[in-house]
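Every protein chain of the complex appears in place save one, which is left out.
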Amino acid sequence: MKLTLKIWRQKDANDKGQMVDYNINDVSPDMSFLEMLDVLNEQIINEGGEPVAFDHDCREGICGMCSLFINGEAHGPDRGITTCQLHMRKFKDGDTIYIEPFRAKAFPVIKDLVVDRSAFDRIQHQGGFISVNTSGNTQDANSLPISKHAADEAMDAATCIGCGACVATCKNSSAMLFVGAKVSQYALLPQGQVEAADRVRNMVAQMDAEGFGNCTNTGACEVECPKGISLDNIARMNREFFKANI
Amino acid sequence: MSGVLSSSIGRKVAMAASAFFLMFFLLQHFAINLTSIFSADVFNELSHFMGTNPAVQFALQPILIFGVVFHFVMGFVLEARNKAARSVKYVKNNGAANSTWVSRNMIYSGLAILAFIVLHFIDFWFPEINHKYIAMLPEDPNRYYGELVHKFHSPIRTGAYVAAFAFLALHLLHGFKSAFQSSGMSAKRAAKLETISKIYAIGIPVGFIIIALFHHFNQ
């Protein structure tokens, strides 16, 4: 396949940045999207240019490091996957592909397609945990039965990989799906109840302080989420927030 | 409770609460207007009650005005914040792939409704306030129907009225569900609301439009 790539290039955080066109030949449909970028980079290096910087690590859809806004969608046109799992067979010979970084004020660009998502970490620092020290003599794991339903639902919320696709795709750059997933995981488990009120208050306050926008329930985040995190988690966070404040 | 309204979720819930109030108001407004098709007397009677009852005039009316103003102001504040949350726009953004047009354009349907409300105030509310509290004209319990019919004389005004309610339908198509979701209703329950949501969002505006057209063509 031959492709035209329109890629966002930006030297560093202070650079203005712009879209740059690249042509790439010999793309195999079996390649992953990131492997296609590897080939492009090899080509750029051999031509004496600077390769396109992009985040990636595990390349099996679980670390959450890869990002990219491809043809107007977070993680590209396929569903239920991250960019590293997107394969070139989803595109046609002669296609033009737009590749942009995840955009949000809270996710400033570091270079090219690499963005700084540490805002997510800072939200987690404010309550994304259960306060239990490591001692080796906490209570036996089976002394606290948890209904399968609650455990499964908590697991579904906990599968969030923190990639930021929800923020990138939301027209408001809202982080509520991400925060809602963490709040939900603990809200669904008895272990999480003790600190529930403080958790949701503090995490929401940090989320706001980071400059994320407000949820307007468009539902785009749920569609683009590579792990299919449900909007229910946002509703649950709203309820938790309500409970904590009234 | 302090600071809740400055938090994103607090604002979202407040937005939903004002929306619920406005949707309820809309329903009763519609019910009263509907009577104008069937009986001028009933319409006059109800309008007279609403227009002169002190509880409605001095308690509910200020609340309503506050609700309208709050919903709009908060809508603008949130929109401004949300716009600011992405300083550099995407070159290519395929929003249609993951969300509905109405959900992404609430601000525009909202603005159209705002424009209509301004018109509506000029048409009905200002003359009404002038009539009752400024010019202090004597109350005629049978004037309302005639005034209503008179307003729908102009095809331009009727057209604007129809267009505004089309925008209201768009606004409600997303807004109705969204308000429930914001106030914490789970998606499973919200799915059951889908039908009610559509009936309300389309039924009420279409109803208003029918009333307008009825009076326009029945002059």
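Some observations on this one:
Here the chain labels run A and B in written order, and each chain numbers its own residues starting at 1.
FYI, a residue touches a chain if its C-beta (ideal position, glycine included) is under 8 Å from a C-beta of that chain, and two chains touch if they have at least 3 such contacts.
In this text, contacts and distances are computed from a predicted model.
Taken from the listed names "(2Fe-2S)-binding protein", "succinate dehydrogenase", "Phosphate transport system permease protein" or "Multidrug transporter", the protein name that UniProt assigns to the chain not shown is "succinate dehydrogenase". Put simply, the hidden chain is in touch with A once you look at the whole complex.
Touching the chain that is not shown, out of A:Asp55, A:Asp208, A:Glu222 or A:Glu240: A:Asp55 (per the contact rule at the top).
Of the listed residues A:His75, A:Lys111 or A:Lys171, the one in contact with the hidden chain in the full complex is A:Lys111.
Residues touching the missing chain, restricted to chain A, are 11-12, 28-32, 34-36, 38-39, 42, 45-46, 48-51, 53, 55-65, 78, 80-81, 85, 87, 89, 110-111, 114, 116-118, 120-121, 124-126, 128-142, 144-148, 151-152, 154-155, 158-159, 161-162, 185-186, 189, 191-192 (touch as defined at the top).
We take it that only the chains that are shown with their structure count from here on.
Chain A and chain B have centres, each the mean of its CA atoms, that are 37 Å apart. For chain B in complex with chain A, the residues that touch the partner chain are 1, 4, 7-13, 78, 81-82, 84-95, 97-100, 103-104, 106, 174, 177-178, 181-188, 190. On chain A, the positions that touch chain B within their shared complex are 6, 8, 17, 19, 69, 71-73, 77, 98, 100, 103-106, 109, 169, 171-174, 176, 204-205, 207-208, 211-220, 223-224, 230-232, 234-239, 241-242, 245-246.
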